[in-house]
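Yeah, one chain of the complex is gone here, protein chain that is, but the others are all in their spots.
Order as written gives the chain letters A and B; numbering starts at 1 within each chain.
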Amino acid sequence: MDIVLGIRVKDSVILATSKAVTRGISVLKSTDDKTRVLSEHSLLAFSGEAGDTVQFAEYIQVNMQLYSIRENYELSPYATASFVRQELAKSIRSRKPFQVNVLLGGFDAKKGEPGLYQIDYLGTQAELPYAAHGYSGFYTFSLLDRHYRPDMTTQEGLELLRMCVDELERRMPIDFKGVLVKIVDKDGVREEPNF
Amino acid sequence: MSDPSSINGGICVAMTGKDCVAIACDLRLGSQSLGVSNKFEKIFPFGHVFLGLTGLATDVLTLSEVFRYKTNLYKLREDRYIEPQTFTQLVSSTLYEKRFGPYFTGPIVAGINSKTGKPYIAGFDLIGCIDEAKDFVVSGTASEQLFGMCESLYEPNQESEDLFETISQALLNSADRDALSGWGAVVYIIKKNEVIKRYLKTRQD
């Protein structure tokens, strides 16, 4: 029931994740951050089985850091997505696979373009203009199909995201305690404080 | 529905003609009933050989990377591109290596042998059994529909432009009878020294 949403606009990627941590019938936390910064210009948002998610995200995070220290080179978002996909594709054929779905938002500083990648726990990868994991897609894709334009500004993207979150708050059967919104653009990763 | 080879959906077909071959696929990537992407191409070129991969999308991506790796090494060792016949054996042995934990894909190969100039197509099951055909090969969630369409529309020794119409109509009408396939289509028309890639106008439902 976690919400993970992503929108790629003209020169940034917006990622939104729900702030609730739920176990059974209880909400344990309402300020959770379901994202990890992988490099200066890429951010990983995740959902899935408790425990697996953070374990996997931080495994990716440290290996990205290790690579950048060793090679003194920042991977492009596409290369980063390929790495994450490969790890999940390896995992699905192991004894105990990670049950983690991710969205990767990045900004290719060399090409000057944003990229949003959706990867599920099987290792299915797709580059998309807007993406979601879990049930949230069923509520928001119709809005995104109707209002999305590839040339939107970040501000317009945030307004579209607002519409999506309003719809989720209206239709979702449980309180997900709002969303944490982060933006990835040429200046790096930043949180949108007043969403 | 939890059958791995029909989670994501998708189809591929290849046909031979007079001094030409054609290979085509749809563009849908789904997750059960939900459409995820309409830009998911299932045909991968390796030199002048073309590989179509349907089935579980993660395995489609993994295998396309495996074969890119293997054909690149082949090119370095042999200083030439791999031929369709050789590539077919490579696909077969790669799949059979995973006999007891297979990739859930249905590959098809199409190309023209650069030495003999003869068209070549082949299909496989998920563990690499080669199905060498001289007319057409099909694979994917609408393979039954494709068999029917190809069996009735196909005729041998067509010119490339006529072959294009035949393979396109076979693909399109099969996809329209399968909920998991469609959302766009790509056709490659392959001649001895010219390859044309076309995106087709298709239904979007």
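Keep in mind that, in the parts below, contacts are C-beta pairs under 8 Å (C-beta built on N, C-alpha and C of every residue); 3 or more make two chains touch, one makes a residue touch a chain.
By our rule, contacts and distances are computed from a predicted model.
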Any idea which of "proteasome endopeptidase complex", "Putative tRNA (cytidine(32)/guanosine(34)-2'-O)-methyltransferase", "Translation initiation factor eIF2B subunit delta" or "DNA-directed RNA polymerases I and III subunit RPAC1" UniProt assigns to the chain that's been left out?
"proteasome endopeptidase complex"
Missing-chain contact among B:37, B:62, B:88 or B:143 belongs to B:143
Since one chain has been left out of the picture, which residues of subunit B touch it in the full complex?
45, 48, 92, 95-96, 99-100, 123, 125, 127-133, 143-144, 147, 152-153, 155, 158, 161-162, 164-166, 168-169, 172, 192-201
With the missing chain put back, which residues of subunit A would touch it? List them for me.
72-73, 110
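Following the convention adopted for this analysis, only the chains that are shown with their structure count from here on.
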When the centre of a chain is set as the mean of its C-alpha atoms, what distance in Å lies between subunit A and subunit B?
32
Subunit A residues touching subunit B in their complex are 85, 88-89, 92-93, 118, 120, 122-128, 137-138
Taking the complex as given, what residues does subunit B use to touch subunit A?
7-8, 29, 31, 34, 36-37, 39-40, 56-58, 61-62, 101
